[in-house]
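Shown below is the structure under consideration.
Here the complex is missing one protein chain, while the rest keep their positions.
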Amino acid sequence: MTPTTRTRWAILTLTGPAYLWLACTIFLPLLAMLALSFLDKSPLVPKPASFTLDNYGAYFSKGFYWPLTLWSIQLGFWVTFFCLLIGYPAAYALAKRIKGRWREAIFLLIVLPFWSNALVRIFSWTMVLRSNGIVDMSVQAMFPGAPSIDLLYSYPAVIIGLTHSYLPYMILTCYIALQAIDDSLMEAGRSLGATAFTTFRRVVLPLSLPGIISGAALIFVPVIGSFMEPRILGGTKGATLGMNIEEQFTVTANWPLGSALSFILLAIVLIIFGILYPFLRKQGGEA
Amino acid sequence: MKRLLDGGIRFYLVLVLVFLYLPILVMALFAFNKSPLYALPFEFDLVWFRALAENDKLLKAGLNSLLIALANTVIATSFGTMAAVAFGRYAFRGKTLLQALLFPPIAIPWLVIGTAMLVFFFWTARAMGVPGMARGLHAILLGHVALSLPYVIFVVGARLNDYPKVLEEAAATLGATPWQVFRRVSVPILAPGVVAAALFAFAVSFDQFVISYFLAPPGVTTLPVEIYTSIRKGFTPEINAISTIIIAVSMGLMLIVARFYRFGGERSGNE
Partner (left out) sequence: MTGKTRGLNGGLGIVSRRKFVAGASALALGAGVAPFISRRAMAAGEVKVLNWQGYGTDEKWALEIFKKATGLDVVHDYYNSESEMITKLQTNPGTYDVIVTNSAWNDRASDLGVIQPIDTAQISHYGDLNPAFRDSPLLEADGKVYGVSWVWGITAIGYSTEVFKEAPKSLETLWDAKLAKRVSLRDDAIEAVSFGAIATGQDMNHPKDLAKVKEKLLALKPNIAMLWSSEDEWNKSFQAKTFDISVYWSGSALRSKNNFKLPVGFVVPEEGAVGWFDGLAIGKDAPNAEGAHKFIDFMIDPTFYVEWATKIGAPASANNAAMAAMPEGDDKTLYSDQAAIKRLQFMAPLTDEERQAYSDLWTEVKTEFAK
């Protein structure tokens, strides 16, 4: 075998199982959903369906979809931003400042909260955030007579809940990337007279960019489709596009519209990443 | 100065952990609280653990979830890591497309994916003349692995952008067998990413509701299905009790693993 055919075989063997699996269980069903989004009836209704663009038209003609979309994207940006803000320093500390057994222990402790049920976690947050809840009671205990704090059913509550749910992704993807950076590179930068900040900006940040991108993808993408956390923590302030998509499956049984909205959501995600990706790659200096 | 900095860093990590564990602590607290309505003030009682001990439906659901999540973790982590290695090691045409294809499973709400899967499996099984095959633990596992794969590929991939192919080649040139190259060079590079990915794959499956909800046959149920289908009436602190037990046991196991096994990826020169 020539090296190129060998490489080709290697690529095929390595990617084959995962993508074959994805094709059979997700891509084909989603293709069916994509086709469905151009029909006027659900496939299980025993009446002939015909081609239509109305489902996509509805998105543009109904006035409420645009604000819902905007809020969902905003939510995605805020949550990704806070995860990065909190998570990156934590990842850096873990990768570069903590040594030995503690590192493994903290690494595991960061994911463990994820092994509980999301709904149970959110209900726990309601206990923390509501007036007479845990935040309120601790503040009152520390500063008697302070005004009562009721964070529940507000936009910040949604951000807090979602940031909590997705923070481990950012910490660990950044950790994995940061940990792979050889300390000697950083020392070299410093011995050449660069300030700590310059070293960070020119060496550490670009090399850890893959971690940030992976983390951001795993946070931003699901968050803009989220509906459970906004509904339970946001009260009336948590309207999202995801909620309306859910409703097309649980209330109206309008699968074609629900699929069309999902694919619009997907298109938005791909466009945003399409715009950001080249920019990020450039920052990363084709690492 | 350095001491102070290190102290500050540790304190910051502790703060982050406190934030991550706050709702978990609340969850555990209410498992030991008497009120079925999660009311304060706190009144210690083991009533929910006793109720749980008799609730074999919930216990079986928990066991089902655990087994599915374990099988899912093994399969998704293996296949996902392989794909991530291919992306990290080789530049090839279609790579960006394959990577972009990881977005649909995480971007499209799970309810939509679950419905699509249900209908698709139903059609496939009917076309094959075995309608009963559309549902069951095998179908659930098919779906869970598919949803976990993108997470694994992204997480493992976070490390492999700069895949040190050179190291592997050098080892091979120096006479190492492919197995030795894999064991001594590739595994240590991959380890932290793979461990993190496995932990996430477990979490994705263990908390996955829609797939099991649609694909579990009557009488078979998982923990998330038990929790989410009780949403109309509401769940009791028994759910807190079982979640607390799961978290506590996992924490114990994990700390034992952390004590005896290194996977955090110590590089030479790091210590």
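In this document, chain identifiers A and B correspond to the written order of the chains, with residue numbering beginning at 1 in each.
The working rule: contacts are C-beta pairs under 8 Å (C-beta built on N, C-alpha and C of every residue); 3 or more make two chains touch, one makes a residue touch a chain.
Keep in mind that this is a model prediction, so the values were computed, not measured.
Student: Looking at B:22, B:75, B:181 or B:211, which residue reaches the missing chain?
Tutor: B:75
Student: So which of B:33, B:64 or B:243 would be touching the chain we can't see?
Tutor: Only one listed residue reaches the unshown chain, and that is B:64.
Student: Which listed residue (A:103, A:164 or A:231) would be found touching the missing chain in the intact complex?
Tutor: A:231
Student: Which residue from B:87, B:151 or B:228 sits in contact with the chain not drawn here?
Tutor: Of the candidates B:87, B:151 or B:228, B:228 is in touch with the missing chain.
Student: For chain B, which residues touch the unseen chain?
Tutor: Against the left-out chain, chain B lists 36-39, 56-57, 60-61, 63-64, 67-68, 71, 75, 115, 118-119, 122, 124, 130-138, 141-142, 145, 213-214, 216-221, 225-226, 228-235.
Student: Residues of chain A in contact with the chain that isn't shown?
Tutor: So the residues of chain A touching the missing chain come out as 17, 20, 24, 44-46, 62-64, 67-68, 71, 123, 126, 130-133, 152-153, 231-232, 234-239, 243-244, 247-254, 257.
Just so it is clear, only the chains that are shown with their structure count from here on.
Student: Taking the mean of the C-alpha atoms as each chain's centre, how many Å separate chain A from chain B?
Tutor: 15
Student: Sort out for me which residues of chain A touch chain B in the complex.
Tutor: 7-8, 10-11, 13-15, 17-19, 21-22, 24-30, 32-33, 43-44, 86-87, 89-90, 93-94, 97-101, 103-125, 127-128, 132, 134, 137, 164, 167-169, 171-177, 179-180, 182-184, 207, 209-211, 214-215, 217-218, 221-222, 224-225, 227, 242, 245-246, 249-250, 255, 258-259, 262-263, 265-266, 269-270, 273, 284, 287
Student: Given the complex with chain A, which residues does chain B contribute to the contact?
Tutor: So the residues of chain B touching chain A come out as 6, 9-10, 12-13, 16-17, 19-24, 26-27, 30, 38, 40, 78-80, 82-83, 85-87, 90, 92, 98, 100-101, 103-109, 111-113, 115-117, 119-120, 142-143, 145-147, 149, 151, 153-155, 157-162, 189, 192-193, 195-196, 199-200, 202-203, 206-207, 223-224, 227-228, 231, 235, 239-240, 243, 246-247, 250-251, 254-255, 257-259, 261-265, 267, 269-271.
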